[in-house]
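Only one protein chain is missing; all other protein chains are in place.
Moving on to chain A:
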């Protein structure tokens, strides 16, 4: 009855259920931390430039160049089950064909609490283009800074840290930067 095999079996089964319970407790504990930090986001300038499309070199495609300032203190989001933050800045607008667009134009991965005070001024990292190839007559876009808290174990959570106070219009297209 108490063979070496059954002992090993019992001990490993007990250890793995303890491990699972511990992991579940850690995952649940992150619901206790409900920080909702807010920062500021301002768009300093936008330029729309006509350029060549990526896949079709003889088709024209408008690209928007957005310069922005973002400041936010996201340290409250770091608790014992936070592995990293994924921050992303997105533009939201509905173009004149009625297509609702969300486009991420900048992102940053924050892995340490010390780096969680964001103070960044710069321009978009990813190409910002409309699906219809032009921003002409497009209504103004609003911009927001969002975050994704990624845990060591458990559920991923999302939130919004900053938003422009009013929508920012696209300027007329220029032929060169």
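The working rule: a residue touches a chain if its C-beta (ideal position, glycine included) is under 8 Å from a C-beta of that chain, and two chains touch if they have at least 3 such contacts; residues count from 1.
In this section, contacts and distances are computed from a predicted model.
Asks: Would you mind picking the UniProt name of the chain not drawn here, from "Ribosome biogenesis protein BOP1 homolog", "Signal peptidase complex catalytic subunit SEC11", "Mak10 subunit, NatC N(Alpha)-terminal acetyltransferase" or "Exosome complex component MTR3"?
Replies: "Signal peptidase complex catalytic subunit SEC11"
Asks: If the hidden chain were put back, which of A:43, A:77 or A:103 would touch it?
Replies: A:103
Asks: Quickly run down the residues of chain A that touch the omitted chain.
Replies: On the side of chain A, residues 23, 27, 54-55, 83-84, 86, 88, 90, 97-104, 107, 109, 111, 126, 131, 146, 148, 150-156, 158 touch the unshown chain.
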